[in-house]
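Read the structure below first, then the notes.
Of the protein chains in this complex, all but one are displayed in their positions.
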């Protein structure tokens, strides 16, 4: 053990390659295998929707809070969805105090792009009164334990939390012009598309799925594919690094489609068990 | 310890705030039954194991009652009756009541605290077996009804499990038809209140106390709808927000039942809206908080000057006739007088209270519905249902309003209590206490439970932080017959030649601890009310007349204020301490005066008194030099027959020098304490101020003096005092007193306030920059607070949160000011009533009187002999009007050829007018000077010595 540990620290690349030769990874997974994924929804009662996702060790909690706002001037029939990814100090010793780092900002932007492109929720659905009142959904994702593949975990937590959201019925009182909230009638959001992400690293021309933090550090490039339930692409994200052939990309996409099925099964089961209660 | 707690969440969202609260359910809440084997016995069982209670033909066995919310709200009168015992009040019900009616909540809490009533409040919302969640599509009312039924079921199962020898039933009382049906379906025994009360075999009279509530919709539509529907509260609130409606307090007009004003609650600006006509008044009752809609300007009206009383004989719902009258209001208005006029669209909060009054028996024999005429003219007549009309006729009774349906001319109510025969002394005293909102019920058990246990003695614990002053030669000086002695004095010469003077005040705050029921009750009462023959104590008698009363030759706890003074009465040192004293003598003013005056007496007490008297003279002179006012008001004292307690003679109070001696030291103590507590608590000191009156208030005094050739200066208190002193008229010695009486009327009311909420502290009348009340804690609650503040300031006692909360203090001041005002009114009403009794026995008399005020159509006179004030009118209905000429400048009034000025001497004829049993009056008529063309008897004029608002108007 001690010898292996020392080897891992001193020659991490060599250490890793030895595992890959045997078609397996240091944590015992095959190259195309995701870590165990668990999802828990509704644990934060102060939020209008919440979910906690564990992807192996990586843990992300997403809380969604709904507030009122005036719709934007240029599209008066739309509401807002505001995602934010936070990587606090507690999630890993690799982060430093101060304003949100690059990785957190990049992740926030990625989430915003996926939400915009996939139309997971139609922003028109969030409008209450044209030009006057609309919902803002603040979707805050906090990483509690950082062990790689942040985007997959965030995407999953976001989707699960979104499915957990219950919004009260709102009507505008004609006389006073004020919003009246009916607490008894609560409805879930209409979710149009269900985007699920699958991330890969490129390592010595190999594609390795769901990397840990250690693997990410060794990788020469990463790819993230987001698909919806019909197998349509919502996003392909490949920030530089080693090059990728079209065939390899196709492999990624087909793996992402299967991943979507796995996640959907998990979420459906969860929602079902919640309803049964 | 609780063993299991189920965990539930209650979500409440407001706007878009999501509020989450925990709700713990417990298994350690007892059923309240004495010796219950399942609950492990309550420490203080409330319910009887074998409930007694009134025999009922519906449920002959022993049973517990469980009322629902509406029943509790509307039938609290019944529940308070001693016949009704063993009642379970659910937390669900209690909370709903708390949100909907503070007075009823207070009343039911008092009932629960009465041990002999055996009421138990069951915390069902936290009990694991009785808590229920609101179901989807169920509104909160239905949910609460269901919670009540679940609790009833739990109780009946619980009682069954106990396997008592005799089966005890549990009965749900509800007037809600649907709830009752559901309950019966679920196997619960449920009755309406009416059914149950009617089934009580031995108590048929209780039926009258039932509130007459017609289940809405259940009612057979008789007659046409008279009134517009009241808008629901939510609509009103929206309307008020959008300025469509205005919110205000409804003030009915005393003289005209078809007119009212609504005082709009605005930010700073006071606005008044007139409401005229039955339909526009729309069932609002005096003091209700209402929402008003303004009418278009074209429909605005002027306040009418017509006097309209709802006629006694009109017993029908004759609305047409009413409309005629309304028209008469309209035509009498001139355009320049138009005021904003509106109509009531809804009631925001009813302020109904039980009303005193008399029954006007229906002319139809055997009728059960009768009209009730309240003593307060501002309250509409109330229709009640009773079978004892003939017994209640001629009695003063109390009636509560239950509701006012849209098709009824009068509100519906129910009989609450019979006070006794009208005109009877006891009854009338009760009436005036009720009408002036003086709390006078006997102290409740929970209040009395905080009294010290007898025999009481001073313990070592009490002596901590307390000085032993029992060796001092302390004595008290009070009016004869005084049993609540709250102050005592001493004076001795110190070794350095200076004088030590002590004022010792009963240490009431030692006995009344903050926040307990005794304290709350005293705070609510605010003051002891002295009527002519009765005293309504603020604190229970054990304290007021015994433990706190500084009687002679017993050890008593006191709060002492001790000064070291030199012989010119300059204060060299002031200190405050809690103490124990032993008064050497309880003297009357006369006795003390005699001791001081008789040169042969030289005992300790007398020397002490002489010392005090000497210093008091100097103090008084200083005070007057500073500009303090010595004002006068005629105070009357009745000589009562020792057997019948009827007044046999009237006499104005005589003041001795010793009165002023005691007063001087009390003032000094109050000022010293005020300074001390203000130094210590600049934000939370309870002080008393007397604002300077606006200069225009003095107009009447200046003019009146001018008419007699005297000048009164009013630029400062000092100038006023000086010019009053010099205003002597050799041929008319009483003039000075009259001037002082008049000056009193120009003054503002002195009020309590919290130093953190105000920045004008000046006491005008006493010419002191700061003042408070410290010296009468037995009879004034303000003094108790001041004692507590002072005790904290000197470290003799600990504080509590409310004492240093200036908003709470300000609320308290508001109540105290209100109670003092009402106590004063009650006192005057009592004097007026006794004056009437006196003249009833005395018959018609002629007396000398002086004119105090000259009015447009009358003169107000004062009869010095009786200290009695009255109005002589020169106009009367159904009589030819004499020519009247009023000159506002002088002022003077010329009737025919006689001119009246202020301070003129006249002779009046005084008699009692008992034609209206409910509103007896003293009538006054002019005898001297004779008016041309009229003779005394036919020129009968009247005096309203008991007519409070008249007096108020005079003062303002």
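When the chains are written out, they are named A and B in that same order, and each has its own residue count from 1.
The definition used in the following text is that contacts are C-beta pairs under 8 Å (C-beta built on N, C-alpha and C of every residue); 3 or more make two chains touch, one makes a residue touch a chain.
Assume contacts and distances are computed from a predicted model.
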Per UniProt record, missing subunit out of "GINS subunit domain-containing protein", "Glycosylphosphatidylinositol anchor attachment 1 protein isoform X1", "Exosome complex component RRP41" or "N-terminal acetyltransferase catalytic subunit Nat1" is "Exosome complex component RRP41"
Only these shown chains touch the missing one, namely A, B
Among A:38, A:57, A:187 or A:220, contact with the omitted chain is made only by A:57
Given A:31, A:106, A:144 or A:249, the correct residue touching the omitted chain is A:144
Contacting the left-out chain: of A:93, A:190 or A:245, that is A:93
Residues on chain B facing the left-out chain by the touch rule are 2, 5, 7, 9, 17-26, 91, 95, 98-99, 102, 105, 109, 112, 121, 123, 125-126, 514-515, 792, 798-801, 804
For chain A, residues touching the missing partner are 44-47, 50, 57, 59, 61, 63-65, 67, 84, 86, 88-93, 97, 138, 140, 142, 144-147
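As a working rule, only the chains that are shown with their structure count from here on.
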Note: chain B sits from chain A at a C-alpha centroid distance in Å of 68
Listed in rising order, the residues of chain B that touch chain A in the complex are 9, 11-16, 18, 20, 136-137, 238-239, 241-242, 244
Chain A contacts chain B in the complex at 45-48, 65-68, 168, 173, 175-176, 178-179, 181, 183-184
